[in-house]
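The structure appears right after this line, and notes come after that.
Yeah, one chain of the complex is gone here, protein chain that is, but the others are all in their spots.
Think of it as A and B in the order they're written, each chain with its own count starting at 1.
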Amino acid sequence: MSVIFLKGLAVLGFIAVSAMFSIWLERKISAWIQNRMGPMMTGFHGTLQPVADTIKLLLKEDIVPKGVDFLSWWLAPFFVTVPVVMAFLVIPFSSKWIALDLNVGVLYVCSVTSICVLGIFMAGWGSNNKYSLLGGMRSAAQIISYEVPLLLSVLLVVMQSGTMSMQGIVAAQEHGWFILKPHLTLAFLIYFISATAEVNRVPFDIPEAESELVAGYHTEYSGMKFAMFFVAEYTNMFIISAIATTLFLGGWQGPFLPGLVWFLLKSYGLVAFLMWMRWTLPRVRMDQMMSFAWKVLTPMALLNLLISGWFMVK
Amino acid sequence: MMIRLFTGFYSILKGFKVTFKNMLKKPVTLNYPIVKKPMTDRFRGMVDLVPEKCVICYQCIKICPTAALELEHKVLEDNKTKTITKFVFNGELCCFCGFCGEICPTDAIFLNKMYEVSYFAHKDLLTIDLMRKDKYKHVDGGESS
Partner (left out) sequence: MGELLTVNMGPQHPSTHGVLYLELKMDGEIVVDCKPHLGYLHRSIEKIAENRTYTQFIPFTDRLDYLASMNNNLGYCLAVEKLLNIAVPDRAQYLRVIIAELNRAVSHLVAIGTFAQDLGAYATPLFYAFRDREKIVDLFDSICGGRLTYNYMRIGGVSADIPARTEQIIKDFIAYERKQLIEYNELLTYNVIFLARSKNIGILSKEVARSYSVTGPMLRASGIKWDIRKEEPYSMYDKFDFDVPVGANGDSWDRFKVRLDEISQSLRIVEQAIGGIPEGNPVSKVNRVFRGTGEAYVRTENPRGELGFYLVAEGGFNPTRCKIRSPSFSNLGALSELVKGLNISDAVCVLGSMDIVMGEIDR
């Protein structure tokens, strides 16, 4: 019992540090891309900037706007943050560093992370704000439709390795990463695009589209509640990168360096790529995004599943 | 359909190339409060005055489009020399056009190089006494001559 408790604490600590590091990294990468310097004043090259931001957000007044649907408005940040924490349960940081190696790990992660949409929709509905409502509506449609190609591409990995346990999938990649196999390369691309949409990152950031909807579903949140959305967003980004690492990039395996280092390197590499993408591409439109999911990604994932499944059985 | 997908993908990769190339370039911004950019020779900052040079011709008062300057003088007992009793600059009305400096026959009034023009109190900005030596000393980087 106490071991699980300690593991939980370690996960919480990691989430806090990881989110702060991601925020710092995002600000620095955006600055480098835009020929700026980024945060420079707090700490060495602004490393303590996220800490300062957190303190600022903690000290802010918690404003409850007039006319909110209080229960759903108040609960929404928790619905967004808690599943993110829960997903860490099955992520294998190294051969030993895993909180709990469930035998349905992949299923668990996919089901837990899709609870987030509920929180986002609650935030959009409860805020009693038209921009938030539009953002919440968009988000619900987006996340649910991108769940399909995401699961279809993950299914292929499960078929390939024959197990749903995260450690089992990593072990199956001992003699070559899954991404090196052609059908799984396609699956990786589909997974990565859908996962980007799943966490509302550019070019699929339409729920919080700044130039249209001000801030989307979290327009009315301030202080620590806003911080929770923020932390959830960045931790989500880490989670999809970590899952991609585990499923396609050989997890913690790698020469010379210890497993943990390899895992973090690969995951943060993907996180950095997501950030690079954010500062490069424009945003797609709602209907374009939906038709991309249903007319391109889903058929491709299905076809991929069908063809490679046929070869596997044969 | 497939061709469109691939050309689209290629165009996105081109965008990535551009941002990556720029990522390796040196930043063009300055680490502002520590490093400051020198102002150019003709830069128009706050209105400044060398009281000794002023001949009280009232040209600057007349040309000012926003009436930001206020000048009063009195004639001394010998009925010849004039002396300034009040020369106040309203920093809020000023539009930094530089007409006063351009028209001044003796270059007494000019626009200095001070660009950090924030004040702690609103009324300090409204009544800047141009006759005082230390009028712009409160702001870091402000220079007065």
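We take it that a residue touches a chain if its C-beta (ideal position, glycine included) is under 8 Å from a C-beta of that chain, and two chains touch if they have at least 3 such contacts.
Note that the coordinates shown come from a computational prediction; the quantities given were computed from them, not determined experimentally.
Only one residue in the set A:150, A:202 or A:247 touches the chain that does not appear here, and it is A:202. Checked against the hidden chain, the listed residues A:22, A:113, A:200 or A:280 yield one contact partner: A:280. Among B:11, B:79 or B:118, the one in contact with the hidden chain is B:11. Interface residues of chain A with the unshown chain, by the touch rule above, are 30, 33-36, 130-131, 134, 202-203, 205-206, 209-214, 278-288.
Contact between chain B and the unshown chain involves residues 7-9, 11-12, 14-15, 17-19, 22, 28, 39-44, 59, 63, 65, 95-99, 102-103, 111.
The definition used in the following text is that only the chains that are shown with their structure count from here on.
One simple way to say how far apart two chains are is to compare their mean CA positions; for chain A and chain B this gives 48 Å.
Taken in their complex, chain B has these residues touching chain A: 5, 12, 15-16, 18-20, 22-23, 25-29, 31, 33. Across the complex, chain A meets chain B through its residues 29, 31-37, 40-41, 276-277, 279-281, 296.
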